[in-house]
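Structure record follows, encoded as structure tokens.
A single protein chain has been omitted; all remaining protein chains appear in their positions.
Moving on to subunit A:
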């Protein structure tokens, strides 16, 4: 087996600094994106409700108009 290589301290320091910075960056970005995504979902749900309401009204109007005793 090849003996394990002695890694330079600069590389070790760089690796673990990069790891730590990555964790911090990932956590901060997640906390930034989470409320925005929830807001977006809330707005989309409201929009959808309004659209559904509109369609229901249109559908009932159409049904009421084509209702006649001659059917």
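One rule holds for everything that comes next: contacts are C-beta pairs under 8 Å (C-beta built on N, C-alpha and C of every residue); 3 or more make two chains touch, one makes a residue touch a chain; residues count from 1.
Everything that follows uses one rule, which is that contacts and distances are computed from a predicted model.
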Q) Which name from "S-adenosylmethionine decarboxylase proenzyme", "phosphoglycerate mutase (2,3-diphosphoglycerate-dependent)", "Transcription initiation factor TFIID subunit 5" or "ATP synthase F(0) complex subunit g, mitochondrial" does UniProt give the chain that's left off? A) "ATP synthase F(0) complex subunit g, mitochondrial"
Q.
To test your reading of the contact rule: which positions on subunit A touch the chain that is missing from view?
A. 1, 4-16, 18-30, 33-34, 36-38
